[in-house]
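Before anything else, here's the structure in question.
Apart from one protein chain that is not included, each protein chain of the complex appears where it belongs.
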Amino acid sequence: MTPRERTPGNTSPTSRRRAPRRLLAGAAALVAAAVLTGCVQSGTAEGAYGETGNLSYWMWDSNQVPAYQKCADAFEIDNPEITISIEQYGYDDYWNKLMTSFVANSAPDVFVDHSSKYGDYSSRGLIENLDDLILADNVDMSQYVEGTAELWQGPDGHQYGLPKDWDTVALFYNEDMTTEAGITAEELGEMTWNPEDGGSYEQVIASLTVDENGVRGNEEGFDKGNVETYGLGLDDSGGGYGQVTWAMLAATTGWTYMDTPTWGSEFNYDDPRFQATIGWWRGLIDKGYMPPLSQTVGTALSSKLQVGAYAMVTDGSWNINTYDKLQGVNLNTAPTPVGVEGKRASTFNSLADSISVSSTQKGAAWEWVKYLGSIECQQVVAEAGVVFPSITAVDTIAEEKFAQTGFDVSAFTTHIDDKTTVLFPLSEAAVEIGAVMTNSMDKVMSFSAEPSSLTATDAAVNKLLSLEQQKE
Amino acid sequence: MSTTTSVPTPASPAPAAHAAGSGSPRRNHHSKAARKQTWIALAFVAPSLFGFAVFYLWPTIRGIYISFTDYDVFTSPVFTGLANYARLFSDETFANSARATILYVLINILLQTTLALGLAVLMHRLTQSTFVRSIVILPYLIANVVVALVWFWMLDFQIGIVNQGIQWLGGNAIAFFGDETWAIPTIALVNTWRHLGYTALLIFAGLQTIPKDVYEAARTEGASEWQMFWRITVPLLRPVLALVLVITMIGSFQVFDTVAVTTSGGPADATRVIQYYIFDLAFQRLDFGYASAVSVVLLVVLAIIAAVQLRLTRANESDLN
Partner (left out) sequence: MTTVQKTRPRVRPPLGKIFAWIAMGAFMLITIFPFYWMLRTALSNGALLATDPSSLLPVDFTFGAFERVLGIATTEEAQAQGGSGASLNFWGYLFNSVIVATAITAGQVFFGALAAYAFARLRWPGRNAVFFLFLLALMVPPIFTQLPNFLLMRDLGLINTYAGIVLPFFFMTPFAIFFLRQFFMGISTEVEEAARLDGAGNIRIFFRVILPMSSGPLATLAILQYIQAWNEYFWPLLVGSDESVRVLTVALGVFRSQTPQGQPDWAGMMAAALLAALPILLIFVIFSRKIVNSIGFSGIK
């Protein structure tokens, strides 16, 4: 602390000493006032319906960028006054960046949206309600694969996106390893599963697991501490949705995410069927058939499959391209196992593009969104063989393209044919609920908590949900 | 991450560098000159004062105000009194982030201070070359983000070079960033690597103020290196060490960049340190009110630490005097 120094020589009357101080105070007050009046500006800027200009378009899947760039190029030729700038951010960061951009009033004009996330945006009035635009331009909603348009109807019944693709989940396995283990493709296609003993699914996983001495998981002397190849791969704990991890199993027991397929008021993570599924799934780590969660940081399923660290993984149809490009390994697909009720299950999702309310070129944005959901663009995407487009008519093109990879595409389409799809659980407060569930599931899967702890998590999640719903 | 370089201890201000005015003022002339000086001084200080008022003071006031409200940026803030603070007590994530941060701070300080002391002494005794000091300071000049990425790669579980080395030595690969118990220590190690040189140079500068004759005297009395270190160096370095300790501590509490680029708070909240939690709350959960409350808590904690520093350095005017 600076010792008090006598300001020497200042024996002038106090008034003169006070003058500069008063000025100081005055200046400070002025500044404060100026800043205060400009403060607490809330809400989002209401955009405008500009028809021309540059549109910023965000997406997360790097595989799809070339295809959509082609769409953008074609669109720009037809609409010379509109330019599209595509920006790609990885999925993990995408939602962070998006939310921050909403807060900062600098959201992209159009962005690829996820059915599980848009509830948070629609409830805050951040994305455009497309009902009127769809009506005005006579967009045919029946051209889309069943279930996809429904995923984009908000709790208020409004349409918040035009679906542009659909996806399901299946198994990718190493053909050489299954042959070595003496498992045929037919067997893989007929696997059964139940939460108690894992059915033939677990047996397959066990026989595909090989330890460093070459002993298989279902043989004597299997050393689960020194596994060379895991029968089933692991990427993360699945959070609240378990889309590519456990949902396809839990759903076969008759369990549902919420009380209603979408926009429910209560989650069912306290259900014993769900917890039994998680318990079984986690048990695989215990038995040495699946790697511990800590080893999954900084890697990807596909590269592990490629180097032979995993024999089989569960992944979504949006990654078919990724697996196809892997060199040095022969892969194929099989559908998810049949459950206790005699049916399979797979989470079903559809992506769509949303328009930000704060965009100043909403007219142009709608043109772009329409184009993205149109047959022309979907054909381009289908031919690139990256996703299943949502327009039924174009679907066959994609299926043919996928079939060229040599993969058995029916592993994915079977759910559409047999109607065994499970809609993504749409809800409000998705971000918060996601954070809570991911945290809990991470703990369960790393054995710091039991599956029964998910009951308490369920209560917390339901509380968040009801709090959010009360706000509306 | 310390964002400031060294803080001059306020305990030693200008020794009366101002000639106490001219010795023979005629009152009027002197007052006029003094007033003129005041105006000029104010003009000189004005920009800084403006910056301070607008970007330090006003945000502090506003931050404290928001901490008493429920504010999600898209609607007006709603006054909720002490609700946010009450929530702190039952918030497990907050307790967890406090624990993670404290663990990080402790490991970081311990490691950094001891290693830096060791390195400084080595430099002092072995070589005073600028080249060595330049090498040592290099990591500090690189952005946290870059450092974090490089170590994220080097410590990768699959093909990172460190694990390759460990396996070559016969051990098992360690999931540095993936294992809950390893995550925080790893982040601490990464940041230690970055700041070690800087801290060492600080201590090194302190070592240089210790007059050589003290050592000479000790040596003629037959003291060993070790004894000299513990009996002479450390006690005389106390003020510098105290300063270093506090700077490191304050800086450690604000770790963010490294976590953001590597683990994003995971696995399972193991690295969700306070600053990252605040960022999360504000920009993901859109809970600015609660985020501000947590920042206030952080502010109070750091203020206490700083106050302790003032006590320490004041009480510890260098034993040399």
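A and B label the chains in the order they appear, each numbered from 1.
The working rule: a residue touches a chain if its C-beta (ideal position, glycine included) is under 8 Å from a C-beta of that chain, and two chains touch if they have at least 3 such contacts.
On a predicted model such as this, the values are computed, not experimentally measured, just so you know.
Although one chain is omitted from the display, it touches the following shown chains in the full assembly: A, B. Listed residues A:55, A:84 or A:103: the one in touch with the omitted chain is A:103. Set against the missing chain, the residues B:108, B:144 or B:186 yield one that touches it, B:144. Seen from chain A, the chain kept out of the figure touches residues 1-2, 4-5, 7-10, 17, 20-21, 24, 35, 38-41, 61-63, 65-66, 87-90, 92-94, 97, 100-101, 103-106, 298-300, 302-303, 307, 319, 322, 325-326. With the whole complex as reference, residues 3-10, 12-14, 17-19, 34, 36-38, 40-42, 44-45, 47-52, 54-56, 58-60, 62-63, 66, 73, 118-119, 122-123, 125-127, 130, 132-139, 141-147, 149-151, 153-154, 156, 158-161, 164-165, 168, 193, 196-198, 201-202, 204-206, 209, 225, 239-240, 243, 250, 253-254, 256-257, 260-261, 275, 278-279, 282-283, 288, 291-292, 295-296, 298-299, 302-303, 306 of chain B touch the missing chain.
Going forward, only the chains that are shown with their structure count from here on.
Chain geometry summary: the mean Cα position of chain A and that of chain B are 37 Å apart. Against chain A, in their complex, chain B makes its touches with residues 10-11, 13, 16, 18, 20-22, 25, 27, 30-31, 34-35, 38-39, 42, 46, 49-50, 53-54, 58, 62, 72-77, 93, 152, 156-158, 175, 177-180, 182, 263-264, 266-269, 280, 283-286, 310, 314. Per the touch definition, chain A reaches chain B in the complex via residues 1-3, 5-6, 8-12, 16, 20, 23-24, 27-28, 31-32, 35, 39-40, 42-44, 92, 95-96, 99-100, 102-103, 124-126, 293-299, 431-432, 435, 439, 442-443, 446, 448.
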